[in-house]
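Can you keep this structure in mind? I'll have questions shortly.
Missing here: one protein chain of the complex. Every other protein chain is in place.
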Amino acid sequence: MTFKVAVAGASGYAGGEVLRLLADHPQLDVVAAGAHSNAGEYITAVHPHLSAYGDRRFTPTAPEAFADADLVVMTLPHGQSAALAAQLPAGQKIVDLGADHRLENAAEWESYYAGPHAGTWTYGLPELPGQRERIAAADRVAATGCYAVATILALRPLLDAGIASPEDVVVVAASGTSGAGNAPKKNLLASEVSGSISAYKVGAHQHVPEIKQASGAASVSMTPLLAPMPRGILSTVTAKPAAEVTAADVRAALGKAYDGEHFVHVLREGQWPATASVFGTNAVQLQGTVDKDSGRIIVTAAIDNLGKGAAAQVVQCANLMLGLPEAAGLTVNGVAP
Amino acid sequence: MTFKVAVAGASGYAGGEVLRLLADHPQLDVVAAGAHSNAGEYITAVHPHLSAYGDRRFTPTAPEAFADADLVVMTLPHGQSAALAAQLPAGQKIVDLGADHRLENAAEWESYYAGPHAGTWTYGLPELPGQRERIAAADRVAATGCYAVATILALRPLLDAGIASPEDVVVVAASGTSGAGNAPKKNLLASEVSGSISAYKVGAHQHVPEIKQASGAASVSMTPLLAPMPRGILSTVTAKPAAEVTAADVRAALGKAYDGEHFVHVLREGQWPATASVFGTNAVQLQGTVDKDSGRIIVTAAIDNLGKGAAAQVVQCANLMLGLPEAAGLTVNGVAP
Amino acid sequence: MTFKVAVAGASGYAGGEVLRLLADHPQLDVVAAGAHSNAGEYITAVHPHLSAYGDRRFTPTAPEAFADADLVVMTLPHGQSAALAAQLPAGQKIVDLGADHRLENAAEWESYYAGPHAGTWTYGLPELPGQRERIAAADRVAATGCYAVATILALRPLLDAGIASPEDVVVVAASGTSGAGNAPKKNLLASEVSGSISAYKVGAHQHVPEIKQASGAASVSMTPLLAPMPRGILSTVTAKPAAEVTAADVRAALGKAYDGEHFVHVLREGQWPATASVFGTNAVQLQGTVDKDSGRIIVTAAIDNLGKGAAAQVVQCANLMLGLPEAAGLTVNGVAP
Partner (left out) sequence: MTFKVAVAGASGYAGGEVLRLLADHPQLDVVAAGAHSNAGEYITAVHPHLSAYGDRRFTPTAPEAFADADLVVMTLPHGQSAALAAQLPAGQKIVDLGADHRLENAAEWESYYAGPHAGTWTYGLPELPGQRERIAAADRVAATGCYAVATILALRPLLDAGIASPEDVVVVAASGTSGAGNAPKKNLLASEVSGSISAYKVGAHQHVPEIKQASGAASVSMTPLLAPMPRGILSTVTAKPAAEVTAADVRAALGKAYDGEHFVHVLREGQWPATASVFGTNAVQLQGTVDKDSGRIIVTAAIDNLGKGAAAQVVQCANLMLGLPEAAGLTVNGVAP
């Protein structure tokens, strides 16, 4: 059985990755690839790596272009997805990669984003307790932010196990450049980024409320870094121990939380996550320990920001919502080296 | 129907890529991943990106470890594959990614490689005229060298169409670092390669006789470049026009040669191949024109050196040899950006 | 004794590199850094690496801003430098990094550039025979194009020594991204370039007539490549031998041509140029051999496209024009790794 999927925002990097995954998905077909300013152009003119699309062209990003679709994926700037969703029929399933419907607290939304809060949808992180079932039952799913995926999956087991304090969590997370999109900007030029690492939105990133909401953390300091690589997020999450805690306790908490999970891998002792290992996948790599000097718990998580951090996560949610095998069309094997 | 495949040389980059492709192949199963010095280790200790292999370990590279296999893939240094092949039963199918069995001319083999010539197997490039059928009928296939794939596919249509001279072909081809393998060497360190491009084996690369044999070229100058990227080959192939020739003639010759080919794509006019577009795939991108000043024909070809240049090509050949759909387990959609 | 220098086009990459070199130059002072759209901004807002400029700001790109200068450096898009030069007093020395005044043949200029030919200035490549003296005596110097520097210095000794034919020279030259400037374009984004190499302006690059003019070549095929690195050009130059020729002949011709030259280094046998080795310098690395199969002569040359290919070359010319030591403020030691 196959289903029809439309992609709104298909000319961006996340949209392109959705198209890539769907091109090789055994049960999902792309019926429309919507793009505002690129409507009418060949898909391969914007995404020259998507050879399977041959002579297909972008459609407008408009409800009528998506009428056929069983499910609509929205990879649009925040604010735009709520507007589009409002025009789609109630029965049409939607996975929104934008931020519009992630937060439960309207005040937090307004504090980190511009404009009014559009309401809350089911949060698209299947590996959270009970969430897989909620997603499977939902018609509208708000996919998780890229930094949030990596950070929540690293942090929540520590809080659920009671070994970390929810106060004063410190996160430093490095992202590849594709997280910043494909609109041309000087600071994203290869000449500028190559050989350079720098921080941005320091102490004020909009994924913080989402991380707190989904992990149970009470306060989170976050510093995002732009790293000289096209893809990948490595989140370093540190938390104060709630009591005496060992590296083995940290590893046990992670292992217990993700026992049986197909996409989340707690590495063997001594191996640490690397973004190259999850390149192109829906996989998450985790490892943890305790700091020798301070006793802080340190967990690092690696994801592909366009994979589990965006498009692959969306496909995972779509699979659940459509009753397909959760891993259909997805891989855990990174394209490395 | 599924078949069993063993990989000899599975701890190298090409071997790892074979394992990656087979992990997600619908009809091929890995029954043994042989590695000399890593035998007994976890596969993920060497290839941390291959999460699907979980707790599986490398076997020795030994015939008895491969006894179960319907087909053996050999990704070994040249010289070693002939020795191993001699120990495998006659009926066991083999695809050899080493150079041992590619050349028909023993003198040429000895001129470019050390040691005696091991004999000639069916050449593993299905897109050459008539070759697909030969591979399907063969038990022993010698897969094509990475530079050779890109160069032959760019060059042969020009010679077959009679628009280029077979004399004085000039090739400059840039490769990512994975082509040099994963044995630690100072000149391959990230610190050395980052931001640097350089030539090596200038005018003396061992893929030249193979290129001549499979393309019909009479003389080929070749300069390989090491480029600061993990994967990809871009081969720039220039040839003297046999007669007055236009860019349209060049494009027509390429288009005719690969009409209907699933994996070889002649790009639209104005688009030029980029290695990122074929990252992780079995695809080949081609584009050609005529030089304004000299009249030389110029064609550039992009492949993934570990994909169509190695492991994906091997899987393509294996599919043909086992009667499976030629594209099973392979993609044309690059993992980009 | 110190001289005053103004830079027109100081907000671009080449202009920034001129500012960098002049900041640490013992005898040249920057009196104005002109920038059209950035006039009035802090220099460090555009060039955050130029800490020495502290609170200094860009001036307009206007003759009156440069009135004080003994010498004006112009790093402007072609067409604009001729217009500006026409407004500067006759006695004011100029080094123009643009293409406007490089070519002697107006027809060739018009064939490769838009608009009318602005006339010919002294060509700014001191290592050509007799050129050092001409530059020292000139008030107006047209600096050499980046690809042209590397290619001419590799090629001309072969023609001067009579060992190579001037017909059918084939050049494939890879450049780092800074050669394309800092105007934001999608194809120059880090996400697009990282891990990717591709060709552009294939067979139609505007540096070809310049290469022919300064080297004596009769026909040149040129394919420029965009490589995933911020700086550097590696030019692979191949030429047909005029007679029987050995690798030693090639090396001897190069060695003889550059004997005593401070900035041009013919490497020891077995060592090949790498762009990392000339990063940040005015140096040129050369090595040559003869192709085993075809007999073609192959020479590769490495430069820093912003160094000897642009700003350092400009400073070298300025030193000569102002009677300073030719190497003042310049280095041959690359910033590597």
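For clarity, chains are labelled A, B and C in written order, and residue numbers in each chain start from 1.
Assume a residue touches a chain if its C-beta (ideal position, glycine included) is under 8 Å from a C-beta of that chain, and two chains touch if they have at least 3 such contacts.
Everything quoted here is computed from the prediction, not taken from an experiment.
Considering the whole complex, the residue from A:A214, A:M229, A:V245 or A:L324 that touches the absent chain is A:M229. Annotation: of A:S81, A:T238, A:N282 or A:T331, A:T238 touches the absent chain (contact as defined above).
Contact between chain A and the unshown chain involves residues 168-170, 172, 174, 176, 189, 191-192, 194-200, 202-204, 208-209, 212, 219-223, 225, 227-232, 234, 236, 238, 240, 272-277, 279, 287, 289-296, 298, 300, 302, 336-337.
Even with one chain removed from view, chain C keeps its contact list with that chain: residues 13, 16, 20, 23-24, 42, 44-45, 47-52, 177-178, 182, 194-195, 230-231, 265, 267-268, 271, 274, 276-281, 283, 285, 331-337. Summarising the interface, chain B meets the missing chain with residues 13, 176-178, 180, 182-186, 188-195, 228-230.
As a convention for this text, only the chains that are shown with their structure count from here on.
Of all chain pairs, the one joined by the greatest number of contacting C-beta pairs is B-C. If you average the CA atoms of chain A and of chain C, the two centres end up 44 Å from each other. Inter-chain spacing, taken between the CA centroids of chain A and chain B, is 34 Å. Annotation for chain B: residues touching 2 or more other chains are 194-195, 230-231, 274, 276-277, 279, 336-337.
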